[in-house]
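Have a look at this one.
For this depiction, one protein chain was excluded, whereas all remaining protein chains were kept in their positions.
A, B and C are the chain letters, set down in written order, and residue numbers restart from 1 in every chain.
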Amino acid sequence: MPEMTLIEAIRQAMDEEMARDPNVFIVGEDVGKRGGVFRATMGLYEKYGESRVIDAPLAELSIVGVGIGAALYGMRPICEIQFADYIFPAFNQIVGEAARMYYRSNGEWTVPVVIRAPYGGGISGGLYHSQSVEAFFAHVPGLKVVIPSNPYDAKGLLKSAIRDPNPVMFFEPKKGYRLIRGEVPEEEYLVPIGPAKISRFGRDVSIFAYGMMHYYALQAAEMLAQEGIEAEVVDLRTLAPVDKTTILESVKRTGKALIVHEDNLTLGYGAEVAAIIAEYAFTDLDAPVRRLAGPDVPGVPFSPPLQEWFMPNPEKIANAARELARF
Amino acid sequence: MPEMTLIEAIRQAMDEEMARDPNVFIVGEDVGKRGGVFRATMGLYEKYGESRVIDAPLAELSIVGVGIGAALYGMRPICEIQFADYIFPAFNQIVGEAARMYYRSNGEWTVPVVIRAPYGGGISGGLYHSQSVEAFFAHVPGLKVVIPSNPYDAKGLLKSAIRDPNPVMFFEPKKGYRLIRGEVPEEEYLVPIGPAKISRFGRDVSIFAYGMMHYYALQAAEMLAQEGIEAEVVDLRTLAPVDKTTILESVKRTGKALIVHEDNLTLGYGAEVAAIIAEYAFTDLDAPVRRLAGPDVPGVPFSPPLQEWFMPNPEKIANAARELARF
Amino acid sequence: MLSKETKLDMYWTMLLSRRLDERAWVLHRQGRIAFHISGIGQEAAQVGAVFALRRGYDWFLPYYRDIALMLALGYTPRDFALSMMGKSEDITSAGRQMPSHWSLRSANVPSQSATVATQTSHAAGIGLAIKLRGEDKVVLTCIGEGSTSQGEWYEGVNWAAIHRLPVIFLVQNNQYAISERVERQMAVPGPAAKACGLGLDGREVDGTDIFQVYEVIAEVAEKARRGEGPSLIEAKLYRITPHSSDDDDRTYRSREEVEAHKKRDPLLIAQAILEKEGVLTPKKLEELEAKAKRIVDEAVAYAEQAPYPVVDDNVTRVFAGEVSHA
Partner (left out) sequence: MLSKETKLDMYWTMLLSRRLDERAWVLHRQGRIAFHISGIGQEAAQVGAVFALRRGYDWFLPYYRDIALMLALGYTPRDFALSMMGKSEDITSAGRQMPSHWSLRSANVPSQSATVATQTSHAAGIGLAIKLRGEDKVVLTCIGEGSTSQGEWYEGVNWAAIHRLPVIFLVQNNQYAISERVERQMAVPGPAAKACGLGLDGREVDGTDIFQVYEVIAEVAEKARRGEGPSLIEAKLYRITPHSSDDDDRTYRSREEVEAHKKRDPLLIAQAILEKEGVLTPKKLEELEAKAKRIVDEAVAYAEQAPYPVVDDNVTRVFAGEVSHA
């Protein structure tokens, strides 16, 4: 199987779906000749032309609003938001319109739109090029929220997202774009939206993570294994709808839960996972439910030591998991 | 002490603060001659004139953005969003700008703005006039989030909010505007932003709520008392920053926690309260942490039986608390 | 040239809308419905626009005052009555949405929210899809003049202008946004004046004259079909009623002002034109009035006995594709 980077897998997913379905098109800032500021759409403008790879005006609200309109008409738009940080101007369209169209029309109208955005810190991006925004959207019924942690999943999940009749928020850990490599089959495959994946089995403590933090969690588990602590690592992958079953089964096995994300702690995605565990796995627990997250400050600072302080990393994850395992 | 309604207390708070500080002004849709669609600003246009009670263009983003600008200059704007449902167009300004100004400038700039919005369901408002939006903002470091449940607190907290050097989101349970009455002292007072309040002591189960749900929780506690179940009711009042101490002390006493809100369940504010309890009160707990919330659908439906199904009420709260007390 | 039959049909649609709308106010006063928002005074703009387009083919993104527009598209008084009362058979949303939040798949009317201006970029997106597919459909989207203050509105129109999309932006300028007059919304005389800054054709039309509206919309629709891009049409009219059943307009405008505008009632103007042309006789008018009353009576009676939605699986379903909608 060929190995490729995360961003190559994402590009391949779009390429294949555009070849398969003439209704699929891309709209976003600099997605055309430039191929996207991260090069996710590189080569697609040349291959599919400017009517299917559309350079949008610098206005996220209408990138999404126009996408919704085209989707209502039967197209399959992929809206690229250049950085997740710039998704807020489109918040009203995503939360108030895309998420509610199916429900409010009693199923008469659907909005099959995919909204892709690179997210996350650790890239010296400061407050406005580092943000994690998944919690806002995972709170909204009617949206699916997907975050891949590796090329295989990224490709399979993005293809599923493009075919999904519902709006899907697809957040890509940009620090991993070129860092994370993995095998991707040549033949066509899909990864279903919904199920989480246990990416490493263990009996001592469950670590729940996604995106870049899942990549780090696996590294932390390696470190712990050398100390004799067997961490189970769960890649949540689909944040909404949440896969309660996998989460609860894992906690049943280990009795201990650590949730990791780079988004800030308060009402970050970990709050929901912790709440689910506290309600439905109460009798399985033999330690407090722990969250390791970005601190509650308004964004990732730019300066190296401050960024380092903000971001969870394999060491911090290992420390938190170790402490929990020893509880 | 004179008795008054929730909305009268809110109006009085603004009136007093405008009289006290010439920098305080109101900006929003229909706040002038019309006195606001809920009449919160009734009489203030006549008293303070059109330069201090400003009818804004129909555009929430700039209601907040203009408020932020004026606040940077040293004014104390109160921005009224006509319904909480219409706050999303201003999301970028609130989350990206107001919340971060102090932090990103290392304290050089502050944004003393109050953003008021009526929220909540049960008023036949359907998907777009019923929403609870507090969880989005409570997730954002740099914002204070306040929800009063009675006239006394509403007045005291709003006056504190207006004097606060930070951006404060002030959400008002609109179903209670005229329904909830209470005594309000003639003399000047403030209620500090921060502390929750134990509004009824009990030993069997803690019910955490705010706004309209707190009003219902007290009614539920009355019903339970007749059955011999003593529920403790905690009015969270300030959602951000959260008052962990009061929450944890209450759980220590009762060993059982029920969190109630009308916002939908997943990643609603209850998730954070549950996660805090699951982490810091683990050894005090003798039952699963329970959440009672609006179902995970994209908004409160309009039709009476559907609205009834969506909304928590005293009976539903009593049922959940009873079950928990008997665990 | 419009045929006599068509003219009569246009008049009839306005009349039916008016009588239905008036009945809604009565039902609200009687406590039989929770809410009403009115299109009275705006029927000419709405019906004139629809008749200039191809029903069942072109696309429509209306706003909450577009009762008459919806009736012209095939939505019935019974549909409206069911929706007002939140009954299960409400075809727009099965009772989930407040009334006047339209949706009608059969007439290419996507579901609308209450959040003003959100439909503008949807209209552009539909226009883009039409252009991408090389079709000759046209999109009409309506909005109030106050709502053109939203950045949303501007962004949607800008898209259509840049890509020369087949979209007609019809602004129903009724001079108020709840209590706020148009001078609080913009520093230009009216929405049509905004067109020059956006790079599309902008025109004003007397929105109380259904035939003038028809002419203008027909003309710009033809342009759109020829690939000559979008237009912004401002229909000047007046909101004769309070903003909604929750409003009390005496706090912000005089009775004299409202009375003066009632003299420019679009229904009376159309009636006068058609009487003069001999299309409408007193007898015909009486017939139509009786028919409208009967239809509205029946609609309300039907809706009142119709069942409420029940709480079942359907009510918790938030995603398409979980069941097959065969």
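In this text, contacts are C-beta pairs under 8 Å (C-beta built on N, C-alpha and C of every residue); 3 or more make two chains touch, one makes a residue touch a chain.
As the structure is a computational prediction, the values presented were derived from the model and not from experiment.
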Checklist outcome for this item: Output for the hidden chain's shown neighbours is A, B, C
Checklist entry - In the full complex, which of B:T41, B:S62, B:Q82 or B:S132 touches the chain missing from this view? => result B:S62
Checklist outcome for this item: Out of C:G151, C:P166, C:G207 or C:P309, the sole contact with the unshown chain comes from C:G151
Checklist entry - Out of B:E8, B:E80, B:E97 or B:D296, which is the one that touches the chain we can't see? => result B:E97
Item to check | Contact set of subunit B toward the excluded chain (per top definition) | outcome: 25, 51-52, 56-57, 59, 61-62, 64-75, 77, 92-93, 96-97, 100-110, 141-142, 144, 164-166, 241
Item to check | Residue numbers in subunit C that touch the chain omitted from display | outcome: 149-155, 158, 161-162, 164, 183-188, 193-200
Next on the checklist: Applying the definition given at the start, please give the residues of subunit A touching the unseen chain.
Outcome noted: 29-30, 32-35, 37, 55-59, 61-62, 85-86, 88-89, 124-129, 295-299, 301-306, 309
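The working rule: only the chains that are shown with their structure count from here on.
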Item to check | Distance between chain centroids, defined by C-alpha means - subunit A, subunit C (Å) | outcome: 40
Next on the checklist: Between subunit A and subunit B, what distance separates the C-alpha centroids? Give it in angstrom.
Outcome noted: 31
Checklist outcome for this item: Cα centroid separation, subunit B vs subunit C, in Å, comes to 36
Next on the checklist: Can you list every residue of subunit A that touches 2 or more other chains, as numbers and ranges?
Outcome noted: 92, 96, 100, 103-104, 141-142
Item to check | Where subunit C touches two or more other chains at once, by residue number | outcome: 93-94, 96-97, 101, 113, 115, 151-152, 318
